[in-house]
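Note that one protein chain of the assembly has been removed; the remaining protein chains are unaltered in position.
And then subunit A:
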Amino acid sequence: MAEFLFEIGLEEIPARMIAGAQAELQRRVVTLLERERLVSAGVASKSFATPRRLAVWVADVAERQEDVAEELVGPSIKVAYKDGVPTAAAQAFAQKAGVAVGALKTVTTSKGEYLAAATTKQGRETAEVIVAELPKELAGIYWAKNMYWRAGRPERFVRPVRWMVALLGAKTVPVNFGGYEAGAVTYGHRVLFGDEAIVLKSPGEYEQALEQGFVVADVEVRRQRIRKAMDAVTRTVAEVRWREDEELVETVTQLTEWPSVVMGGFEAEYLTLPEEVLVTVMRDHQKYFAVEDKAGKLAPHFLAVLNTAADEAGLAVIRHGNERVLRARFNDARFFWEFDQRVPLVDRVELLKNVTFQKELGSYAAKTSRVRKLASGLAGLVLERKCELNPVALDEAASLAKTDLTSELVKEFTELQGIVGGLYARAQGYGVATAEAIYDQYKPVSMEDSVPRTVEGAVLAIADKADTIAGMFGLGKEPTGSKDPFALRRAANGIVKILAETAVALPLTLAEIAAAACGQNETLAGKVRGFLAERLEFYLREARGHAYDVVKAVLAVGAEDVRDAVARAEAVTAVRGSDDFAAVSAAFKRMRNILAQAAEKGIAPAARVEAVLLTEATEKALAERSSELAADVLALRGERNHKAALESIATLRPQVDAFFDAVMVMAPDVEVRANRLALLGRVLGDFSGIAEFSEIVTAG
C-alpha cells in the first residue's frame, strides 16, 4: 500500500471554475482507482486547489492489482467432443486459455452445456494502470470554457498545462498529458518563491512543501486565513466591520495562493454617492470588501485581498496603488452621475427608441409602452378589489422604468440598472412610490432575492416580466430542457414569488396576468398561463419544500390564486402526518373510486341527497355531521384558515369509518344507491376545495 498524489499545474484557472474542477478531479481519480481495484471503497482522499494547480491525494493505494480468477467459456460441449474425444475446437480453446485439455470443465448456461476453463487474469502494476487511464480522466474534466493551445492538436483544456506531479509512494508515475510527463517536481508562488523547482519525496509532504513555497494548497485553510486577516485588519479602525459577502470571499480565495489583506481608505466626500454605486464599484469591479460602521452605513474604507506577502513598506505601496485605482473608479462614477443629470429621465424616454430590447420585439421604447398598458390593466384589477395602489405613481414609474439604460452610469455598471433609475428619479424630485417602483422593478432577481417593497413596484415588476414572457412565447422562443437563453423561467419564478410574498396580498391571478400580457391571443395566453402554473409548482416544491404529492393535490383544485395555493400547501403539509387526516384522505380516495366506477357503469348519483332515503344510521350520521362540518369548513376557509379547516375535516373520521363499515353504497335499490352516491359526491365536493386528497400518498 502506498499514498498517491497527483497534481496538475496550469496557467491561472478562472476562479469561477476552480471549485467544480477540484471536486471533479478528486472524484475521477478515486473512481478510477476503485474501478481498477486499487483502493477499497471509501478510501481516504483529499483534494487541493489554487489558481495554478489542482491536486488530489489518496491513501492506501495498492502497488499492483491483485490477480483475479476468471472463468473463460469456450465452445459448446456438442462442438467440443466427438464420441467423447476432444475436437480441434476444444484443443484450440484449451491453448487459448493456457490450460491442458484435461483441466477443462463443463458449465451449464441458459443456452446449454459449454466448455469452460478456470484461468487467472494477471493484475497490472498500479503505475501502468494510472499511466494508461488517468489522461482520459483529465481530458474528460468539464470546463465552462476551454481553449485550443497546442499547434496541430485537437484537444482543448481550460488553460495551458505547465507541469504535473504523479507520485505513488516515493516513485514517480510517468503520466503523459498535454505534452508533459508527470514527475516529482512542483512549483511555488510565482513571485514569492519564483520558478525554483520543489522536489517532492513523497505524497504526504505535499501540503507542507507547498507551504514552504508560499502556497496554501488547502482551499478551506486559505478561506479561513483570509477571513481572519480581514477581521484583524478591520480591527485597526475603531467601530467598523467588513461587510459579509460569502460569494466574494469565495472568489478571492480562488484568486490567491498566499493571501494577505490590506485595508485602504477613500475620501469621505465620495460617500455622498449612493451606497449601491460605491459597493458595486468596490465589489464587482475591484473585488474589494466594503466596510461599514456600527449602524451598517458605509465607512470610507475597503479591504483588498492580495496574493502576496509584503512588509510594511511594501504594503504601503500596494495600499496606495489600490486607493489610486478606487479613487479613479469613484471619480468616473461621480462624473457619470453628474453627467447623467444633464438629461433628466423624462427626456430619456425618447432615447429608448435607440436601445434594442429584442430584435423582433423592438426597442425599449416599444417595451415601455407595452408595459405601461399592461401595468395599468393590472392596476385596474387591483383597485377593483379594494387594494390600495397609486395608479399615477405606477404609470410614472412604468414610463420611466427603462430610461436609465441610456445613462452613462448604467452603461458602465450594467448590474445597477433599475437601481440607478430609482436613484435618479428620487434625485429629480419624483415621489417615493415612483422612485421605489423603478428601483425594485427587476426584483426578485433570484429565488433568494427579496420582492419589491411596494404594491406599485410589485405590479411594475410583474408587468415587465410578463411582457417579456408573452413576447418571447409569441415568437416561439420558449425555454426547452436546460435551455432558457432569455431567462424566462427566472422571470416567471419572479412573478410567482412576488404574488406569494409581497407584504400586502396582491389580488391578481396567474390567468389574469397571462391574459393581460397576451392581449386577444387566447392560445398564447393559455400557454403563458400554463408556464406560470408550472413555475408555481416549482416554487411550492423548491422554494417552500412541499412534498410532490402535496403540491399535486393542492394544484389539482386550483393554481390561480398563488397566495392561496401557498397557504393550502402549508396547511396540508402541516396536517398530513396525523392519523385522522390520513384516514379521511384514504376514505376520500375510496369515495372517488366508487363514484368513478359507478360513472363507468352508467350509474348516476341523485341530483341531491334526500334525507328520507337515508336508511342506515351510519349514513344518516355521515350526512348530518358532514353538513355541519361543511358550514364550519366554509367559514374557516373564508378566513383563510386552511389548517383549522383541514383539522375540522379530519374530525369526520368516525362517521366516515362507520359508514364504510356498515353501508354498501351500491345497494340493490336504485333510489337508495343513487342517493348514497349523491351523498359521497356532496362530501367530496364540500371538502375538496383545499386539495385533491386522493393525490395524497398515505402510508399503507
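To be clear about the criterion, a contact is a pair of C-beta atoms (placed from the backbone, for glycine too) under 8 Å apart; a residue touches a chain by one contact, two chains touch by 3 or more; residues count from 1.
Please note the rule applied: contacts and distances are computed from a predicted model.
The complex includes a chain that is not drawn, and of the options "Heterotetrameric sarcosine oxidase delta subunit", "PspA/IM30 family protein", "Glycine--tRNA ligase alpha subunit" or "Dihydroxyacetone kinase subunit DhaK" the UniProt name matching it is "Glycine--tRNA ligase alpha subunit".
One of A:A15, A:V221 or A:A556 touches the chain omitted from the figure, and that residue is A:A15. Residue A:T356 is the one among A:T120, A:T356 or A:T414 that touches the chain missing from this view. Per the touch definition above, the residue from A:A90, A:I226 or A:L306 contacting the chain not shown is A:L306.
Interface note: of A:G112, A:G314 or A:G380, the residue touching the hidden chain in the full complex is A:G314. One chain is missing from the display, and on subunit A it is touched by residues 11-12, 14-16, 51, 145-152, 159-160, 162, 190-192, 195, 237, 255-256, 264-268, 286, 288, 300-301, 304, 306-308, 310, 313-314, 316-328, 331-332, 335, 351, 353-356, 359, 362-363.
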